[in-house]
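Missing here: one protein chain of the complex. Every other protein chain is in place.
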Amino acid sequence: MRLKPLPHPSTNHHRHHHRTPSSSRITNPSRPSPNPRSRETVQLVHYSATMPKEPEISLAEKTFVLEALKQNLRVDGRGIHSFREIELSFGDDYGFVDVRLGKTRVLARISAEIVKPRSDRPFEGTFTISTEMGPMASPSFEVGRPTDLDHTLSRLLEKSIRRSTALDLESLCIVTGQRVWSLRADLHFLSHDGNLIDTACIATITALAHFRLPVITVSGEDITIHPVTERVPVPLSLLHWPICVTFSFLGEDEDGEVVCVLDATAQEEALREGDMTVTVNKNGEVCQISKSGGVAVEAETLMKCARMAAEKVKGIDKLIATALRDDEVARNKGNLDWLKEGKSENER
Amino acid sequence: MTSSPLVPEISLNPLPQSDGSCQYTCPTSRTTILTSVNGPLEVRPKDELPNHATIEVIVKPGIGVAGVRETRLSSLIHSTLKSLILTNHHPRTLIQVVAQIVQAEDHTSLPLLLTPLLNCTILSLLIAGIPMRTVGWSVHLAVLQHPPKTVKTAEGQVFRLGRGGEDEMETEESEQIVVRNPNGEILGQAESSHTVTFSKEGEVLLIESMECSQGSGGQSADGQGWDISDFLRLAEEGKRICCEEGVEIIREALADRKVF
């Protein structure tokens, strides 16, 4: 956790550095600096580079997948509308979670620091979600060169979590106009086997629910941050848990209707003709729907999808809550042991 | 925590999608690194080398976007790998190494991250089957004036660097305490920190040393710099650790794999 009380409200350069878009490209030293005047050159460089491609799906593979779908079968043996098993594991720190859906794996880490609030929103803390994909997830993702998936993903998370006001930003205020908490969610995409959007959303929500802010006391100008060992840190004020459910439209069933598949693998994603992401919380509030292009679908089918998403989210919500509770119990048990052994024990 | 405090926790191929990957956890500082290696891949024309494979190292920070620190780390790893990988075996290709800092005690401390990054990278290169001249191992040593305070250290983690071998007990004031794989707290009390990397044959691959600002104990600053003969003894000890223990760790980690 990076906790850095600012010495002076105006010295904000550390944070500013993080926001500089060019800093994300430092790892790619050969990339020319984008000069707005020479648009032609930038475009040329942008597209002339070849990047390693994902292997294309062969015709035989395609036929096999689509024919199987006609009989309501999927290659990995799942039902059409079933998720892969969602595995959640937590790290030593608060706000660190590792989510696995089959071979898809995403890490989320929440960090907090104290900053000066924006002048137009003096009562609110800030929350940013960083989704930078690297070649670790798949060689076709390059550092500093966001793909379409990158844009879609960051926008969807932004709409699902930030715009639906899942996080009460006003609760992050410490001193109005002076100091607020600035939260940051860093998502690391480790392995890509389809459905990065849902996995990333589950990871972010779980990490937010797992995160604890250290207790602070304000006396006049001074802000004291109490270490975790001194005072029990407090959870964030999460108003609801929006969860994304992505439907992939591919193939046709026996009646010629388009098949909606849940939690598609990379193979199914490569074959799909359209997709729709619905974000719902367990109370049945739809926070966001996004279907851009792809195959045209009857309104009735879309409504069926939305209702199904609401059902699925109830299950996922319960799963996250259980995992969080189990982790809490394990942690508390550790704390008791620690008390028994005495405070000289401090291995970490 | 049943595992030995000097042997890292290693899990091989945690990422099934990449050609080779490794997760490495330093037993004392709990720094966890995940690396993946892909290669030989198609290379961007401007990076293409006619007689060699291009090595690309990307270090991704746990928090925030990559900055100067990550560039420095990746250039250190890059130079080490350049002397290990037989790049002329795959000319006009790309060997891509991505290292993700999963968990760290201190996300800003370069010396705490370097050793786990190097060791993890070397293991994942082995898994990916990238031809290498030899293997290397890295160890992080911190030099202290006093035995570490308030931190419990494990058996064998702390040793003394005496002058003149056997009669080290007599020259007590010149004794220096060396801690292997220090955690952040020990590093805060250290005078200097040395990351030494040796190949299996005992060649120096990388030595990254730095003076540490002493902890808040109000110590006088007479520990500026370090004595070259002390440093050579330290390097000698580092070489022993890398060539004997390090190579043994690699061998054990790979023993379960049928390829070897």
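We just call them A and B in the order they show up, numbering each chain from 1.
One rule holds in what follows: a contact is a pair of C-beta atoms (placed from the backbone, for glycine too) under 8 Å apart; a residue touches a chain by one contact, two chains touch by 3 or more.
In the analysis below, contacts and distances are computed from a predicted model.
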{"item": "Per UniProt record, name of the chain withheld from view [\"Ribosomal RNA-processing protein 41\", \"Trafficking protein particle complex subunit\", \"Elongator complex protein 6\" or \"AAA+ ATPase domain-containing protein\"]", "value": "\"Ribosomal RNA-processing protein 41\""}
{"item": "Visible chains in contact with the missing one", "value": "A"}
{"item": "Omitted-chain contact residue, chosen from A:Ala68, A:Val218, A:Val232 or A:Val295", "value": "A:Val295"}
{"item": "Listed residues A:Gly79, A:Gly284 or A:Gly315, member touching the removed chain", "value": "A:Gly284"}
{"item": "Contact partner of the left-out chain, one of A:Val65, A:Val245 or A:Met276", "value": "A:Met276"}
{"item": "Touching residues on chain A - with respect to the absent chain", "value": "21, 43-44, 46-48, 148, 151-152, 154-155, 158-159, 163-164, 273-274, 276, 280, 284-299, 302-303, 306-307, 310"}
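To be clear about the criterion, only the chains that are shown with their structure count from here on.
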{"item": "Centre-to-centre distance between chain B and chain A (centres being mean Cα positions), rounded to whole Å", "value": "31"}
{"item": "Footprint of chain A on chain B - complex, ascending", "value": "1, 15-18, 30, 32, 34, 36, 38, 41-42, 44-47, 58-60, 62-68, 70-71, 74, 94, 96, 98, 100, 102-103, 105, 107-108, 150-152, 183"}
{"item": "List of chain A residues in touch with chain B within their complex", "value": "2, 17-18, 23-24, 26-27, 29-30, 48-52, 91-93, 96, 103, 105, 107, 109, 111, 130, 132, 134-139, 143, 184, 186, 188, 190-193, 344-348"}
